[in-house]
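Structure record follows, encoded as structure tokens.
One protein chain is absent from this view; the other protein chains keep their places.
Note that the chains are named A, B and C in the order they appear, and that numbering of residues resets to 1 at the start of each chain.
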Amino acid sequence: MKQDLKNIAVLTSGGDAPGMNACIRAVIRTGIYHGKNMFGVMQGYQGLIDNNIIPMDARSVSNILHMGGTILKTARCLAFKEEAGMELAFKNLQEKEIDGLVVIGGDGTFTGAKRFGEKYNINVIGVPGTIDNDLSGSDFTLGYDTAINTVIEAIDKIRDTADSHDRLFFIEVMGRDSGCIALRTAVASGAEAVLLPERETSLKELITKLKAGASTKKSSSIVIVSEGNKYGGAYDIAKSVKRKFTHYDTKVTILGHLQRGGSPSGFDRILGSRLGYAAVNALIAGESMQMVGLYGNAIKLTSLEDALNTHNYKLESDLLEMTHVLSI
Amino acid sequence: MKQDLKNIAVLTSGGDAPGMNACIRAVIRTGIYHGKNMFGVMQGYQGLIDNNIIPMDARSVSNILHMGGTILKTARCLAFKEEAGMELAFKNLQEKEIDGLVVIGGDGTFTGAKRFGEKYNINVIGVPGTIDNDLSGSDFTLGYDTAINTVIEAIDKIRDTADSHDRLFFIEVMGRDSGCIALRTAVASGAEAVLLPERETSLKELITKLKAGASTKKSSSIVIVSEGNKYGGAYDIAKSVKRKFTHYDTKVTILGHLQRGGSPSGFDRILGSRLGYAAVNALIAGESMQMVGLYGNAIKLTSLEDALNTHNYKLESDLLEMTHVLSI
Amino acid sequence: MKQDLKNIAVLTSGGDAPGMNACIRAVIRTGIYHGKNMFGVMQGYQGLIDNNIIPMDARSVSNILHMGGTILKTARCLAFKEEAGMELAFKNLQEKEIDGLVVIGGDGTFTGAKRFGEKYNINVIGVPGTIDNDLSGSDFTLGYDTAINTVIEAIDKIRDTADSHDRLFFIEVMGRDSGCIALRTAVASGAEAVLLPERETSLKELITKLKAGASTKKSSSIVIVSEGNKYGGAYDIAKSVKRKFTHYDTKVTILGHLQRGGSPSGFDRILGSRLGYAAVNALIAGESMQMVGLYGNAIKLTSLEDALNTHNYKLESDLLEMTHVLSI
Partner (left out) sequence: MKQDLKNIAVLTSGGDAPGMNACIRAVIRTGIYHGKNMFGVMQGYQGLIDNNIIPMDARSVSNILHMGGTILKTARCLAFKEEAGMELAFKNLQEKEIDGLVVIGGDGTFTGAKRFGEKYNINVIGVPGTIDNDLSGSDFTLGYDTAINTVIEAIDKIRDTADSHDRLFFIEVMGRDSGCIALRTAVASGAEAVLLPERETSLKELITKLKAGASTKKSSSIVIVSEGNKYGGAYDIAKSVKRKFTHYDTKVTILGHLQRGGSPSGFDRILGSRLGYAAVNALIAGESMQMVGLYGNAIKLTSLEDALNTHNYKLESDLLEMTHVLSI
């Protein structure tokens, strides 16, 4: 691993997440504070290949801390999966004498970073930036907290109208392989039930639960559906339930991409700032091939390899138990 | 028409809308202030038939001004369309000597109110409460302003992620027969195009517009789709466009019922308060078969008949022109 | 007045207001749409004097529609009140052959615009941009609706804690000479009383009102205080009331400048867009020395002279009456 880095670049890749801008700002300013030359790479790995690498000063990240999205943009990049693409990327970095790279993103981003860092002589630090919270090595990934707030604000509005009409709502949230958003928003919105990719819930069980609620005079019921559960999307489930349980008027909402946007919460602004700050400090300390993460209330390093090992990742099963008890 | 009313009831019917609670509060307190006995009817016309009519005092409407939905609930009621249902409803009102009725709702609600008021000896005043803004006789219906704010807050979040990815978003908003929400939110969110039930937009025209934007380096495009436009839902349109224009990654969001909920905006709280206040004052003045509405900055009365005449209602075509000019 | 304008500039002056950016965007894009060369003046009249006048294209106003503040900034400018300052300003405009000027601001801004337009050969159109709503000729000024929403969201939060503690809150809102914000927010937040610059409310009357509320078991009371009322700030009034009425624990909040900020509401984004669009169209039509305003649901022109005549401006006294009736 390189020591005494002089030039550091940062990029965002994969799905964007609130707090990425806070993190970019922290990376740039921490680097400048320590006398490094700082660069931003546009559109993720694609920008490395296209040599879309821009010098950045402290003012270039003014007034972005509170903004959703990412000023560096992000893109899928198939070319970076090929040998040729990676080589071109490295050549472009070498030309600018960039010897440290901070990549902000999720598991796809880290997979690319790991292969790149293994092959080429550049120090790489990952920052977990994804609303899905599906990485090991960080209690919270960047954007997760904001996404939960966005979902529950939407559900609060839906609850108004659900209550006014004695309605049953199925609300589909993001999470193809991970039920993290679904589970936390179910607790936070007082949902009657939640369907997750990680757990099987039989329709029979669900209907029993809904009937019990109706019989105790619940004025409305809300079921959170993670997009990756085994029964298909919220529309399909609503149809299946409707066939066997007709007490309520049934409606469906698909929240979609608004879950990725919005001004980051305080939690995500602080997390993004801490992780960006820690990422640059790790590079300066000569670290590479690590992810910076939040563990309890402290920052720690995890190897990219361990971060990508989803077997380390566990659903908070105490919360699942709680959804049953608290929605009686 | 009756004079010297003693007992007044209020109900909400049809789809709920933010500001209904502000209006209920104003109705109850204005009546009490003038020495009337006030009643709330639960679940719209169904509550009249079921005799679900509850005496209400000033404290019964405390702390509801800021709440979405309606504390009186609302329901569809087929029985009230029948002679027998209306008769039972009138009997229940007579029993409690209720001689004035305020109905808050949209065109379906007013149609029922009109038939009821024509047939039975009770004074009826309507309040335009619907997010769709599709009644004549009021510049703004109750809930319209809040719904617009809700939609644009959602689009602001989507814009974050659209910009980060160079994406094209199709966003479906409410409005089966009326493009009011679509048109105003298109202006307010800087959408590149809008599809309305009232106007034909050819797909060819739409694609030309999107191509023009892409060529001037727009980083993202947003198209607002009113659910009642001629091409079907946002999913269908997105598919058709995608076939002929592949520059952007295309995504769809269906906002659904969250548009009906949420804490009412200042505008809707004031409007609900004014309309409720005016409705009771109209009843006290001996009026009946009228709707109270906002005209410019003043309250005026329109006959229920005229309010239901959609030929009087016009889309704000200057706004449509503006969406073209301002999204260059 | 000049015809066939070629070059148009826009500036914001005085206190900033949400919706100014929406208006700037509309001015720039409407001008470009009609083939004009467009310019932005930085920091209000100061930028005219300093020749801080920048060419703007359609992309220069991308992604600003939803932002609070003003990208053109604003400043107080004493020099523009002098002959020499105005002359320098005109020379700078002449140099760039700018023959049309859109000024967005409040009464101070318009006073300057009127003197400038009377003296020099340039067409001037004003846009009412101030949260105070204290101009004649427009039912709503730009930023007023957003400011009301900002205040009531703050009061909603305060109401939570007021209710939890049986407390009396005095909340000071902006409005040195105009009680518009105070009056509308009082209605929209269900305040028990409101103190305005335009009306005298005796402390005795206020205390009587608060006692009546306490005796009917109100769990909390909120009094809105316009900064320009005759008793001084909210702290002073709270102290005076406390001396004579000790039932509640008394607290004070000064909302201050957060009332000027925030993402504009849908209403203000649409209003800003319409007014900017109309301002440029007025210039193109050869108009000058006029203000564009919202009247009912239509745009109309008022001379700057009439707009500045505060005798035309009237407090909505029906709302004041309503605050008494609805807070029983």
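Keep in mind that, in the parts below, a contact is a pair of C-beta atoms (placed from the backbone, for glycine too) under 8 Å apart; a residue touches a chain by one contact, two chains touch by 3 or more.
In this text the structure is predicted, and so the values were computed from the model without any measurement.
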| item | value |
| --- | --- |
| Chains shown that the absent chain touches, full complex | A, C |
| Selected from C:Lys119, C:Lys157 or C:His324 as touching the chain missing from the view | C:Lys157 |
| Listed residues A:His66, A:Lys81 or A:Arg176, member touching the removed chain | A:His66 |
| Residue touching the undisplayed chain, where the options are A:Asp163, A:Glu198 or A:Glu227 | A:Asp163 |
| Contact with the hidden chain (one of C:Ile28, C:Met67, C:Ile148 or C:Val292) | C:Met67 |
| Missing-partner contacts on chain A, residue numbers | 25-26, 29-30, 32-33, 58-59, 62-63, 65-66, 139, 145, 148-149, 151-152, 156, 159, 163, 184-185, 187-190, 216-219, 263, 265-267, 269-270, 273-274, 277, 295-297, 299, 316, 318-319, 322, 325-328 |
| Residue ranges of chain C at the interface with the undisplayed chain | 12, 15-16, 18, 67-70, 73-75, 150, 154, 156-166, 169, 219, 251-262 |
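We adopt the following convention: only the chains that are shown with their structure count from here on.
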| item | value |
| --- | --- |
| Between chain A and chain B, centroid-to-centroid distance (C-alpha), Å | 36 |
| Per-residue multi-chain contacts in chain A, two or more chains | none |
